[in-house]
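Take a look at the structure below.
Note that one protein chain is taken out, while the other chains of the complex remain in position.
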Amino acid sequence: MTAIASNDTARLQHQRGIERWQLPLAVVAALVVGFVITAMVSDEPWRAYLALTTGALPDIRWSDAHGWEMRRWVRFGSVIEDAITLTFLGLAVAIPFRARQFSLGADGQMFLSALAAAAVSLYVGGPWFVVLPAAFAAAVLTGFAWGLVPGVLKARFGANEIVTTLMLNLIAVQFYRLVITQVMRDPTAGYLVTPVLPAAALLPGLLPRTNVTAMLFLVPVVVVAAGLLLSRTTIGYEVRTVGVAPAFARQVGMPVGRAVVMSMALGGAFAAFAGLHVSNALLKRLPVDLSPGMGFEGLVVALLARNDPKAVPVAAFLYAYLRTGAQAMERTTDVSREVVLVIQAFIILFIVSERLLPTLVPRKFARWLGRQPKGDA
Amino acid sequence: MSADSVAILTLVATLAVAVLRAAAPILLAALGGLISDLSGTINVALEGLMLIAAFFGVIASVHAVQWFPGLAQWIYPWIGCAVGLVAALGFTGLLAIFHLEFGADLIVAGIAINILAAGLTVFLLVALVGDKGSTAGLHSPALPSIQIPGLAGLPVLDTLLNGEGGAGHHVLVYVAFMSVALLALFLSRTRYGTWLRAVGENPQAALGAGIPVKRVRYVALLASGLLAGLGGIYLSMGYLTLFQADMTAGRGFLALAAVFLGARRPLGTLGASLLFGATGVLATQLGAFEMPTQIVYMIPPFVTICMLVFAGRSLAGSGRRPSARISNPTEPDTTTRSSA
Partner (left out) sequence: MASPSEDTIIELRNVSKRYANGTLANDGVSFTIRRGEIHAIVGENGAGKSTVMKMLFGLERPSAGEILLNGRPVMLRSPRDAIAAGIGLVPQHLELVPSFTVAQNVVLGGEPVRRGFIDRQGAAEAVRRTGERFGLVVEPNAIAGSLSVGEQQRVEILKTLYRGAQIVLLDEPSAVLPPQETEALFKALRQLVVAGLTVVLITHKLAEVREVSDRFTVMRAGRVTGHAASRACSPSEIADMIVGRAHTPLQLSRPTLRRTVPLLTVRDLALARRDGSTPLQGVSFEIAAGEILGIAGVEGNGQAPLAALLNGLEAPTSGSASLQGDVITGRGVRGARSRRVAAVPEDRLRDGVAASMSIIDNFIAADYHRAPFSRLGWLDQGVARSKTQQILSEFGVVARSPDAAIGSLSGGNMQKVVLAREVCSGPRLLVASQPTRGVDIGAAQALRRQIVELADRGAAVLLFSADLDELLDLSDRIAVLFRGRIAAHFNARQVRTQELGLYMTGLRHDENAAALLGSPFTTLAEEDAA
């Protein structure tokens, strides 16, 4: 048996040597694949890729007439807005993932929390220090509750959480549309939408002509909270342990079922921040045709971040940056922005292919890579 | 028969026809989902594969005229169909290779393929057609419909079998419903179908019996891609005759739900697909009765969830899980206890 342990060490070293490089290698490889595809249909692939990778940046230049100028902040602002929403959605998927639950319910949780936030903002009067906290509370409670449902279904009845969360998404979106159409509709607007939220409920803006708001300051708080949740609380500890060693968790008496339920419910709570962001910061009123699908982008972000809360905002920013860059690329070249989806898909495929790198990278080289003089063994 | 009852029955027949047509693409994809799930490697990329086939089918059927000039007109749609299916198979192959050879998680890889399909189809749409929304300008053909002659005297039956207007049901609608029977037959009566079920239910037993487990999984995935592809082709060359970005609108996921709602059986999947198809049709009809369409749309997902709950309760004792692939740390871990 001891011989087995030493073989495991060798394998662990081989794996660790590669793991460090997995994300960068995956990104590079995916960019290459994207480039090949672009080159096949475009006459100017290099220019397109340049636009893709730099298009989202604000334009800083010097001119004799005006001195330093910063242009295109609005475009960069949309990167920040997207990144904020995606950070919250990424956390909404990453937390359940840590307990090995494939929760795809971020969409529905976001829709319902946005609805709750808008409802409270519209119907609860008062100054901002009454309305805003109320809206936050409503959103988080709604998201938590909607995340609780598939968790309980899974823990009590063994119901496959992928299917239940997908179904609950459908129900949530329909409910959202129902309420907006029948209850919260603004009769003066020309289309199906809620009234504009009162100023007291809106988050103060940070960048002019963008929707970047004080929500930006909330991002590090929430991310740190998520990280602390996982690493410093008993719930987080249970979630992590159940995710990597369920038999061990059961042996020492951890409440496995409760950990599963909580991981999904907490995920919903994080999605609620995205919902509030959409309703009180980005859109300032909720249209009936708000398109679902952002939850899946949260999934991509979580995968890119390997479910580590600290990496989620980075991955979210990367995702948003590439997406906006793709929009710029589309405007200035003949390449459409969807190529970014192709790149993302390949990044995901390359990251989760456990055996791809080990088969390509020879053992010795990987062990050399793995022998880093750091504290962790 | 009185004129009134004829009218009512004709109306019902018209509704039924609409339901059949709405259900057909879901059914095809769901059968693909079923066959992959039964083999233990569930294909969650059905949505993306449908898009791929829909897109390439349209493009190929239009360009086929340039590639093979001078053929009879009716052949070109079929060439498009073939190319669309080949494309779907190609992407399914990608999924299969990444999962079976490189160890990628099946669900995650499936989601990646969905994203890939969504991006690639629009990307190529713009590059090849120049329009971001659809291929409406191409005037792509449709696959033929099959008309059953000689029913002029029986209006109800005529409507049922030939649709209003008497043009007949699309060939793929026939294919979809026949596939149910074929698949059922395949699974229970043929060697390979039995091997497939064995691989999904007890891969160890299959391995010990000399069944090539990996090969069976490949075949199951490819077959599911083929069926999903057919569903997609129907959408762009039958239901509509163009490709639109995101034209599948979640049908691929409904197909997955249909598999579970149908208790992972061909006949059940048929019923579930009809239910999902009916929902869209009924929603507009019931709109006339003051029932908000949203509530109607909520019913099938709700029913699916209930089904999963009841299925979970009855399966908990036997240890069989709704889908073998998905991990489940809260399951009563009776199989891993090393008992005397």
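Here the chain labels run A and B in written order, and each chain numbers its own residues starting at 1.
By definition in this document, a contact is a pair of C-beta atoms (placed from the backbone, for glycine too) under 8 Å apart; a residue touches a chain by one contact, two chains touch by 3 or more.
Remember, it's a predicted structure, so these values are computed and weren't measured experimentally.
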Item to check | Hidden-chain contact residue, picked from the options B:Ile211, B:Ala272 or B:Ile305 | outcome: B:Ile211
Item to check | Those residues of subunit B which, in the complete complex, touch the missing chain | outcome: 185, 189-191, 194-195, 197-198, 201-202, 204-206, 208-211, 317-318, 320, 336-340
Checklist outcome for this item: Omitted-chain footprint on subunit A covers residues 1-9, 12, 232-235, 237, 240-241, 244-245, 247-255, 375-377
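Going forward, only the chains that are shown with their structure count from here on.
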Item to check | Inter-chain centre distance, subunit A versus subunit B - centres from mean C-alpha coordinates, in Å | outcome: 29
Checklist outcome for this item: Touching subunit B in the complex, subunit A uses residues 37, 41-42, 99-100, 102, 153-155, 157-164, 166-168, 170-171, 174-175, 177-178, 181-182, 242-243, 246-247, 249-250, 256-257, 260, 296, 299-300, 303, 334-336, 338-342, 344-346, 348-349, 352-356, 359
Checklist entry - Which residues, counting only subunit B, touch subunit A once they are in their complex? => result 44, 94, 98, 101-105, 107-109, 111-113, 115-116, 118-128, 132, 250, 253, 256-257, 260, 292, 294-295, 297-298, 301-302, 304-305, 308-309, 311-313, 315-316, 321-323, 326-331, 333, 336
